[in-house]
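Note sheet for the following structure.
Not every chain is included here, but those present sit where they belong.
So that you can tell them apart, the chains are marked A and B in the order they are listed, and the count of residues begins at 1 in each.
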Amino acid sequence: MFKERLQKVRNLNPLIHNITNYVTANDCANILLACGASPIMADDIEEVEEITSICSGLNINIGTLNQRTIPAMIKAGKKANKLGHPVILDPVGVGASKLRCDTALKLIEEVKFTAIRGNISEIKVLALGKGRAKGVDADIEDKISDSNLCAAIKFAKEFSEKVGAVIAITGPIDIVADKNKAYVIRNGNVSMSKITGTGCMVTAMTSAYISANKDNFLEAVAASISAMGLCGELAHSRLKERDGNVTYRNYIIDEVFNLTGDKLEKGAEYKEY
Amino acid sequence: MFKERLQKVRNLNPLIHNITNYVTANDCANILLACGASPIMADDIEEVEEITSICSGLNINIGTLNQRTIPAMIKAGKKANKLGHPVILDPVGVGASKLRCDTALKLIEEVKFTAIRGNISEIKVLALGKGRAKGVDADIEDKISDSNLCAAIKFAKEFSEKVGAVIAITGPIDIVADKNKAYVIRNGNVSMSKITGTGCMVTAMTSAYISANKDNFLEAVAASISAMGLCGELAHSRLKERDGNVTYRNYIIDEVFNLTGDKLEKGAEYKEY
């Protein structure tokens, strides 16, 4: 039940260590607070092990990565693994450069991730070691639709088995899968793609969900992805004529702040496969 | 016609590579999305050439520059030049330190800019190699008014000829000039100076306009500057009693999101010189 997953985040108030980009760091911090967790951002190699040690989970996001922060990501990830902390990866724009691709693949090799969340193009790059990616957005040809849904679920399950992490592929239709089971989630609003950082934000929130729900990572990730989509729907219904993407962003985080287990349970739109 | 310039951004959805400061990166990303473009931020020297290669344009902003990112700016700029991509420079606070001044002058020497946007104090520093600048704001003695407008237009045209870029000087009165022609734009609201990053934001948006309008850079820059000012006016008219500078910032980006070619054409206030 997604309801219990949300409730556990609110009850346990997990502290999340974020090594993330400077574009959306503020939104990620606020959405973590909104969902009931607490954020700390720290990326210097001298402190990441200590920081991650006082936290319950680790969120690694490769947007605006640089050569100073890459070793810090690996060091923090290894430490979190040792401590048994859930770790999530957001491979932002992984198809856009060799540096991002090499970094993401090295991270997956050296760190055991609990979950990986990206758009379909990003996840394909990770799975196939190559792919097309128009910057940080999904390539049109990659989009998941009802006509290729079965293949996409199969792909997600297989990649999950290979890498040992729950795989979350977000987009108009979201797929959350481990090797045995997948959730296909149909929450969300198409306008969410007109806000910077909705991907980063849902990954940050998901890090809180897995940190507070170590008994069932798959359901925790699915609950978080569904919660974000639902908040996107609710926030969209609040928009008035002159509101645009920034007010929409603000309202989404506000809805996360006000989301209850009952609202999530009622609004979640998903099927299991 | 400014209308067509805006419409082309919406039609072509240009992907813009931003090497920019961490203070306003989120607002720049959201305004790019709002105007119809897509942003990617990347500043590591190992990836900037690749990133700029998959984009349509490059936005270089020297706010919070550091010695790691300066060579990345130059490398990205040279690559964009080779590829024929429009490149814009925002010389944030260029008069405030030798590092910023040297960096901006080196950038201008090594990279061919399509456009440069700054306040009058910043543009003077670039043109004269010196100048006064109170941090990131224009010095009062520099302000363009009706009494010195002709001299300012002449200055902008001459600097444009010298540097080979469209020059946009923004402030209470905006001047957008190439060597032959200038637009004097009177859109905007004085309260825009109470928001951090309006300069960075309009430069980011202008990078989208020039990337989508390679047939007429001068008009593209003028359309973008006018659009930002107009959105500043429209957003200001929405403010209620207790709203302040942050709600104003949000509303400006919202207005950019909702701006149409017709609204821009009707609201643009400019004369050609």
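Quick note on the criterion: a residue touches a chain if its C-beta (ideal position, glycine included) is under 8 Å from a C-beta of that chain, and two chains touch if they have at least 3 such contacts.
In this text, all values refer to a predicted model and were calculated from it rather than measured experimentally.
J.: What number of copies does the complete complex in this structure file have, with 2 given?
T.: The complete complex, not just the displayed part, contains 3 copies.
Throughout what follows, only the chains that are shown with their structure count from here on.
J.: Centroid of chain A to centroid of chain B, CA atoms only: how many Å?
T.: Once rounded, the distance between the two centres reads 33 Å.
J.: List the residues on chain B that touch chain A in their complex, please.
T.: 15, 22, 25-26, 29-30, 33-34, 38-44, 46-47, 50-51, 54-55, 68, 238, 249-251, 253-258
J.: Please name which positions on chain A make contact with chain B in the complex.
T.: 21-24, 26-27, 63-68, 93, 96-100, 134-137, 194-197, 242-247, 249-250
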